[in-house]
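All protein chains but one are shown at their positions in the complex.
Right, chain A next:
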Amino acid sequence: MEIEQTALPGIGLKHEFTTQSGRRIAVVSHRSGRRDVVIYDKHDPDRACEAVQLNDEEADALVELLGAPRIVQRLNALHREVEGLVSVQLLIAEGSPYAGRPMGETRARTRTGASIVAVVRGGQVHASPAPDFGLMAGDVVVVVGSPESTAAVGDILSHG
């Protein structure tokens, strides 16, 4: 996907791209912090047929709505598509040996073959956490792999 950037002198910047279905969408970022989400006309691709003005808060909300559930959705899709691959959500319990330690120290992928693809903390999804991502008690770790390997990760997280 190619995102095209255009300067709008005196106003700000415009980023636009064409979706797979052939619709053109753009975001106009005004210098004042205002954001416009623009959808182009099917018949006249130069014209914005819909322009929705968003303030800072609304822009943030839209980003979150579009971003966060996509990760869960992607996991579910993965799950469905590949036979034998499961994704499980594992809670880091209060007594887990890895609570308070970086995720990399579990060496989960090396030891089991399964991958930790996300950590959910306080309702927020941290996708593709880096090895130095610190795990905490109460986190939910999303693991993808075969049923055996994901179970093994569960063992590691609760018993070390």
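Just so we're on the same page, a contact is a pair of C-beta atoms (placed from the backbone, for glycine too) under 8 Å apart; a residue touches a chain by one contact, two chains touch by 3 or more; residues count from 1.
Going forward, contacts and distances are computed from a predicted model.
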Omitted chain (choose from "Serine/threonine protein kinase", "Cation:proton antiporter", "Maltodextrin-binding protein" or "Glycine betaine/proline transport system permease protein") - UniProt protein name: "Cation:proton antiporter"
Candidates A:Ile11, A:Leu54 or A:Val88 - the one touching the absent chain: A:Ile11
Touching residue (missing chain; options A:Ile3, A:Ala51, A:Leu65 or A:Ala137): A:Ala51
Interface residues of chain A (partner: the chain not displayed): 6-11, 14, 16, 26, 28, 31-32, 36, 38, 40-41, 43-48, 51
